[in-house]
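Up next is chain A:
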Amino acid sequence: MAVREAEPLSSLQEVREAGLDREDLLGIYRNLLITRGIEERGHILYKQGKIPGSFYTGRGNEAAAVGVATAMGPNDVGTPLHRDMGVHVVRGTEPWRIFAQYMGREGGPTRGRDGNVHMALAELGLYTMVSHLPAMLPVATGMALAFKIRGDHRVAVGWFGEGAAARGDTHESMNLAGVRRLPIVFVCDNNQWAYSTPTYLSYPVEHIADRAAAYGFEGVVVDGTDVLAVYREAKRAIEKARAGGGPTLLECVTLRMEGHAVHDDAFYVPKELFERWSEHDPIERFRAWLYEHAALTETEEDEIVSGVKRLLNDALERAEESPLPDPATLEEGVFASPEDLDAPHHK
Partner candidate 1 sequence: MSTETQIEVVMPQMGVSVSEGTITKWLKQPGDPIARDEPLLEISTDKVDTEVPSPGEGVLAEILVQEGETVEVGTVIARIGAAAAPAPPTGPAAAPAPPLAPVAAPPEPPPGSVEPGPVVSERGPEAPADEWAATDNGKRFISPVVARIAAEHGVDLAVVPGTGTGGRVTKKDILAYIASRAPAPPEEPGLATEPAPAAVATPAPPPPAQPPPAPATSAPAAPPSPAPPAAPEPLQAAPGEALEPMSAMRRGIAEHMRRSLDTAAHVTSAIEVDMSRVVALRQKLKPQVERDHGVNLTYLAFIARAAVDTLADYPWINGEIRDDQIVTRSFVNLGIAVELAEGKGLIVPVLRNAETLNLLGIAKGIADLAQRARGKKLLPDEVQGGTFTITNPGSYGTFHGTPIINQPQTAILGTYAVVKRPWVVQDELGNDVIAIRPIMNLTLTYDHRLVDGALAGRFLRDLREKLEVWDEAAY
Partner candidate 2 sequence: MAELTYIQAISEGLRQEMRRDPRVFVLGEDVGVYGGAFKVTLGFQEEFGPWRVIDTPLSETAIVGGATGAALMGLRPVAEMQFADFVSCAWDHLVTVAAKQFFRARTPIPIVVRLPSGGGFSGGPFHSQNPESSFAHIPGLKIVCPATPADAKGLLATAIEDPNPVLFFEHKHLYRRIKAEVPEERYTIPFGQARTHRPGDDAVVVTWGAMVHTAAEAAERLAGEGYEVEVLDLRTLIPWDEERVLESVRRTSKVLVLHEDTRTGGFGAEIAATIAERAFEHLDAPIVRVAAPDTPVPFSPPLEKAFIPQVEDVVQALQELLAY
């Protein structure tokens, strides 16, 4: 079973066949803008000293994240990573909570217990990543196992990067998922750089998706800057999994447009690579597509852009009003109590 390289989307007709109407498309555009807006503002806050610790962004990966998340069903679950802000946005995480998370405040999803993108809201079907990549792949595999055991028609989406693909967790997860034909989609955010390590030092084959064959399922490579292509391939994979067709490995190829984190200027990335990929900016690309294929008007765009700006301004204000955690509560919540199991997502 060879890897399949997905075709780009070209017409509104194709998009409609994939299940998106015009409103959905405008919504995708809006989510892309929110995703980038959050990270751009976070970047500024970080440089202002308002965010402690490190700061990571997913610039260049917005379409991959938003595209996959848009394809997920309401009861599906996922374990997004630090380049996948778009997943949180699409699933409905309020931006103010993300800012509060950045700033280590009570209003953040981890209430200051963890920082930056180490967050997720379980009520939205998202589960918090850890720094040890791709440790969430076995967890996502376990979620899929639960769906299989129970006969739920739900799908788990596990994200990982091409760098983390080198670790054993990736293999064990895909192997178990392949053996048991679990309802899971493995999404590889291949942004070509694992911190400073290029792809040819991370894996010796052409595509990460080539590995899928070794586990007995399909591997697909898609242009990660093409939100609609990503959406279409993710949708196919998710629905295939839901239907009992087993896992898919979906590799979204992008370029990490900034350093590993704000403290990294990415000097090791060839300049011409940045130049070439900046012509494929996922948001610009989709905006142009909307004008060309979906009759986006400037008025509509202005409305969307100013709406996003307002949203983020309000969010920032609200986040800054959120209190810092009380040190007296530090030792609370190391262990769960039986009543903590009563949360809806846990039934």
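The rule is simple: contacts are C-beta pairs under 8 Å (C-beta built on N, C-alpha and C of every residue); 3 or more make two chains touch, one makes a residue touch a chain; residues count from 1.
Picked so that all candidates are chains of the complex that A comes from, given by their letters.
Remember, predicted model here, so these are calculated numbers, not experimental data.
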Touch-positive candidate for chain A in this complex, from 1 or 2: 2
Residues of chain A defined as touching candidate 2 within the complex: 77, 109-110, 113-114, 118-120, 122, 127-128, 130-132, 135-150, 156, 168-169, 172-173, 175-176, 179-180, 333-338, 340-341, 343, 345-347
